[in-house]
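All protein chains but one are shown at their positions in the complex.
Presenting chain A:
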Amino acid sequence: MARAIFQEDRCKGCGLCTAACPTGIVVLDASRLNSKGFQPAIVTDKEKCNGCALCARMCPDLVIQVER
């Protein structure tokens, strides 16, 4: 199963990954802040991740590792 692992405390909440995800399952979590004080990017529906890694390619902060 494909999965994108987010190193959440490195996320700066820019949201570039959210626009890159073709399945629309990457969003910024408006309910909390990470240790840097940003709303971190999360995967809402892990089952739908196809491991394309487009989110990771758009991340300027190397937050995301993708396994497939």
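One rule holds for everything that comes next: a residue touches a chain if its C-beta (ideal position, glycine included) is under 8 Å from a C-beta of that chain, and two chains touch if they have at least 3 such contacts; residues count from 1.
What we mean here is this: contacts and distances are computed from a predicted model.
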The complex's invisible chain, by UniProt name, from "Aromatic-ring-hydroxylating dioxygenase subunit beta", "Cytochrome bo(3) ubiquinol oxidase subunit 4", "2-oxoglutarate oxidoreductase" or "Electron transfer flavoprotein subunit alpha": "2-oxoglutarate oxidoreductase"
Chain A residues touching the omitted chain (full complex): 1-3, 10, 12-16, 18-20, 38, 51, 53-54, 56-62, 64-68
